[in-house]
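Only one protein chain is missing from this complex, and each of the others stays in its spot.
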Amino acid sequence: MTTIKDSVHDHIRVDGVARDLLDTPAVQRLRNIRQLGTVSLVYPSANHTRFEHSLGVYHLACEALEHLGIDGQQAEHVHAAALLHDVGHGPFSHNLEAVTHRRTGRYHDDVHGLLAEGDVGDVLRSHDLEPAAVADLVAGEGRFGQLVSGELDVDRMDYLVRDAHHTGVPYGTIDHGRLVRELTFTDGELVLDEGNVQAAESLLVARALMNPTVYSHSVARLTKAMLRRASERLLESPETDVDAGTLQRMDDHDLIVALRTCAETTEFSRRLDQRDLYKRAVWAEIDDVPGGIIESDHESIREFEREIADTADVDPECVILDVPGRPSMTESTTRVLVNGDIRRLGQQSPLVEALRAAQYSQWRLGVYSPPEMRERVGRAAVDVLGLDIEGALVREVRNGLDATLDQFVD
Amino acid sequence: MTTIKDSVHDHIRVDGVARDLLDTPAVQRLRNIRQLGTVSLVYPSANHTRFEHSLGVYHLACEALEHLGIDGQQAEHVHAAALLHDVGHGPFSHNLEAVTHRRTGRYHDDVHGLLAEGDVGDVLRSHDLEPAAVADLVAGEGRFGQLVSGELDVDRMDYLVRDAHHTGVPYGTIDHGRLVRELTFTDGELVLDEGNVQAAESLLVARALMNPTVYSHSVARLTKAMLRRASERLLESPETDVDAGTLQRMDDHDLIVALRTCAETTEFSRRLDQRDLYKRAVWAEIDDVPGGIIESDHESIREFEREIADTADVDPECVILDVPGRPSMTESTTRVLVNGDIRRLGQQSPLVEALRAAQYSQWRLGVYSPPEMRERVGRAAVDVLGLDIEGALVREVRNGLDATLDQFVD
Amino acid sequence: MTTIKDSVHDHIRVDGVARDLLDTPAVQRLRNIRQLGTVSLVYPSANHTRFEHSLGVYHLACEALEHLGIDGQQAEHVHAAALLHDVGHGPFSHNLEAVTHRRTGRYHDDVHGLLAEGDVGDVLRSHDLEPAAVADLVAGEGRFGQLVSGELDVDRMDYLVRDAHHTGVPYGTIDHGRLVRELTFTDGELVLDEGNVQAAESLLVARALMNPTVYSHSVARLTKAMLRRASERLLESPETDVDAGTLQRMDDHDLIVALRTCAETTEFSRRLDQRDLYKRAVWAEIDDVPGGIIESDHESIREFEREIADTADVDPECVILDVPGRPSMTESTTRVLVNGDIRRLGQQSPLVEALRAAQYSQWRLGVYSPPEMRERVGRAAVDVLGLDIEGALVREVRNGLDATLDQFVD
Partner (left out) sequence: MTTIKDSVHDHIRVDGVARDLLDTPAVQRLRNIRQLGTVSLVYPSANHTRFEHSLGVYHLACEALEHLGIDGQQAEHVHAAALLHDVGHGPFSHNLEAVTHRRTGRYHDDVHGLLAEGDVGDVLRSHDLEPAAVADLVAGEGRFGQLVSGELDVDRMDYLVRDAHHTGVPYGTIDHGRLVRELTFTDGELVLDEGNVQAAESLLVARALMNPTVYSHSVARLTKAMLRRASERLLESPETDVDAGTLQRMDDHDLIVALRTCAETTEFSRRLDQRDLYKRAVWAEIDDVPGGIIESDHESIREFEREIADTADVDPECVILDVPGRPSMTESTTRVLVNGDIRRLGQQSPLVEALRAAQYSQWRLGVYSPPEMRERVGRAAVDVLGLDIEGALVREVRNGLDATLDQFVD
């Protein structure tokens, strides 16, 4: 058994299959992938890694299983899945998923493959665990899949607390000790026991507050968009032979150095390294935008960018249009026991609809460009996107008012 | 200048009028009044006092004023009001306000009087401060009254963080450092600066989560009701000459010992001391109750209690009917700047209405009695109150199901 | 099973005999005894109680036993002892031990008696536990007595962390999670496992830093001395029939109100309530004092006080001479495994001797009086005690220099 000191959960005891998995290259690689990608450009303390997070998820899974009275091989499968749930992540965590997904059809590296092969597969088999069963758990399938990847999973419990701890933002503090203790199985489903509606709501609320403050902070979105643009240029560069599969298997160091050394990406890389960022030229409520483009609608977005650049008469690399995906609220399907019945949190709690509405009201697109072209690009974007010039937010562009966009908005 | 170590704000520097007020009996008395009254019977660590809290409020007021660029006599008036804002509190803080209010017409001891008289008045005048002006600030009046007692006041910022720290509940953690920094005056009103809608929401959310978990926890309500009953018996006892005015000027020690030694209250006192509490006989959504009685409707409630006791054929002291006041949401009127306009948070944020609805859905009355009479009292209460026997919550009584009511429900 | 939320250890699960002991009057009484007595007059947040502390000690005992692989009745005896270890405490915890010890020969109420009688005895016997065996553990006897009351006990681990948390002082933070995990039995003795010399040192260091900052802070000592004087007057008062046995069974509320209402103690009580304290008239290294009086030498100290009062021509109640007991360092006998041998920490660590020396260098007596008599009492004390007038510290009196004393006190 190994005991690891963690800044969030204090001592984490690692035993059994997890102890052996710890030493595999696939797990050690997670030390070199920051949990929050470019968010450290907003919150300088947010340098924690997928490795610590994976240990935390494993730790909470152990606690939940102990309370559920599950042990033996069934528990070991879950332990393995908890520790391995992020091994498919590429560099900068979620930041580049859209890029690789367009090219490989996958958000992550192939988890089933990764778990069956090499050291990880060997370790799993040496503990009489079935790699495919572990991969299914990672995908949220099977009786315990909900614990690893569901609306009440230990993944979320760990990241909310950990991201709050490392950013210094006080909004992600949930009572994870209570949540893992109150999980129970009813009719084959993982549910929160009686009297925990409010504990379930607190998870929802924590995410609703962390979203605009951390995960979708405007500078986090902008830098993610810049990184994505740079990575696409890297993939297209004749200079390198990096393809989407290679990219997915890099860690942060590899990608950062690759961007620094490739001629097509060196300028984006310099901007990110020196925090010499694009600035917001337009900031508009998504409802304002006819047609309803969203993040995944990659081709339309590229087309708009080119058109804005044309209209503004600037280099196409100088225009970034960022359109976040539709706000989601997966926690609304959390199951809670109320007077002996299983209910969906969304049915039970008036908060769910309100938080969903709040998320929509915060849903905004941004157009970004180098500071010196901001005015020109802003006007062009208003034209090209057909934005209602009377809208409150668009006025910001006209007035040159951009007060909320401080470098390190806290 | 004095520096005081605080477990929440670390070092608090106390200077000027506050330094001198610190040594007055009225302020020192607050050391002997617990911030959360009987809540320590639910959360054993919640033994913090009004004294620490008053220091915390003073500290946040200093920070806010510094950011607003206010100093001199204007600031000193606010400093004094912040430190003194709770000097009128009786024993067990808010727990007995209803009792004294019915008899004296006042929730607290007379603040204007307290600030004009004795040592406090002398100190204020020696610093050329006007006691009446300070008392007005405590009452939320005047330009800076909103800072001391308003929907965005430093009182709330301190108590949410402090109560969370001492109970161990993670829900009250707000970014008070940001809030005090973002206050600004616009058109003579205290508002949150641009870009802080969400910071304002977080204050609202913190209170919405702390309410059912801490402030209105069912055991907190029950013990408050038992203490209130005991205090009324004390006031009525021919044995003592305690009247409502005397009661209001007691501290926790005085009242606890008075209840222990008076024959009429010794049994309630023993129950509170030994945590040998009444149990819930009925727990019902307030909507279920015809007529809509609420907390302040004291006579109707007493009448119901007597009728339930009659029907159940038990001593009237063995029935407590607790009907909380209507949920409030004063934060909804918080003013925030949005694109240069002052808006009410309630207009701007879809959360406000949702949280109000959530509070109503948690609004419940309870009937309590000694455990051995619970069944009998429960049936009588269902009859007397005309509760809908088909209602989900009433079923609990029938089934004897009371699982969520653990002694130290966390 | 009950789960209690604690501000230090988060969720504490209470089970078995501990669950039943929790509801006894003897344990509930601890809610009304502050852990640190008058220390809250120095650190206003230090209002935590013996009840929380007892839960914490129980919690750490559970963890230690789990790691040692001890369960069944043997473990239950230790669990009971951990939860009950402080039930003999009188009001204000250790503050009045000397007073009651002089009169009853006991520092605490009779623990063997307390555990055999009443509800506690009934609960213990209903769980087939032997009250005398539990009381022996509380006294540090038997195989597991060292865990409850020894140089490595869980009592100390809890109080260092808890007192640091509630005072806000950062010096008591030890790695208790590691310490309980590294305990082991070797040759029938409780020892720290290999590689933990430094963890043992950290416990020692924490206490060495907490001592002058918290436990023996000059204002904590002064207020303790004032409380002791008042309690002696209470015991001697013809007005009351309080004897030392009654005193020992009071809680803080009882004593505070008794002191307020007894004519002989009302002035001391007012001073403590209003923090209108005596001031230091003399502060001298103990080595300076001929004869070497110490705390337990009660009669000599009283004699000196009378003589100083005579010389200064003031009322004897206006002179308090406080002479702390010799510094102790029980942790020096902590057993640690070093290369397979059991060694005493004092043999192994050069820190132990140094910390002992440091404690001696901080060992000082104080003479205290009402501020307006300070100069007169100071001169008299220098004469009567035969202090070396050239000593650095005595000069303070001459210069009226006392600036460093109140720097971090309120």
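Order of writing sets the chain letters: A, B and C. Residues in each chain are counted from 1.
Everything that follows uses one rule, which is that a residue touches a chain if its C-beta (ideal position, glycine included) is under 8 Å from a C-beta of that chain, and two chains touch if they have at least 3 such contacts.
Because the structure is a prediction, the values reported are computed rather than measured.
Trainee: Based on the whole assembly, the unshown chain contacts which displayed chains?
Mentor: A, B, C
Trainee: Please pick, from A:52, A:232, A:264 or A:285, the residue that touches the omitted chain in the full complex.
Mentor: Among A:52, A:232, A:264 or A:285, only A:52 touches the chain that is not shown.
Trainee: I'm checking contacts with the chain that's been left out. Which of A:67, A:125, A:249 or A:275 qualifies?
Mentor: A:275
Trainee: Even though one chain is hidden, which residues of chain B still touch it in the full complex?
Mentor: For chain B, the residues touching the absent chain are 3, 10-11, 177-178, 181.
Trainee: List every residue of chain C that touches the chain not included in the displayed model.
Mentor: Here the touching residues of chain C are 169-171, 173-175, 178, 194-195, 198, 201-202, 205, 209, 212-213, 339, 349-351, 353-355, 357-358, 361-362, 392-393, 395-396, 403-405, 407-408.
Trainee: For chain A, which residues reach the chain that was dropped from this view?
Mentor: So the residues of chain A touching the missing chain come out as 2-8, 10, 14, 22-25, 28-29, 31-32, 34, 40, 43-45, 47-49, 51-52, 55, 165-169, 252-254, 256-257, 260, 273-276, 406-408, 410.
Note that only the chains that are shown with their structure count from here on.
Trainee: Taking mean CA positions as centres, which chain lies farthest from chain B?
Mentor: Max centre-to-centre separation from chain B belongs to A.
Trainee: Given that chain A and chain C are copies and touch, would you call their interface same or different according to whether over half of its residue numbers are shared?
Mentor: same
Trainee: In angstrom, rounded to a whole number, how far apart do the mean CA points of chain B and chain C lie?
Mentor: Each chain's C-alpha centroid was found; their separation is 34 Å.
Trainee: Would you mind listing the residues of chain B that make contact with two or more other chains?
Mentor: 169, 410
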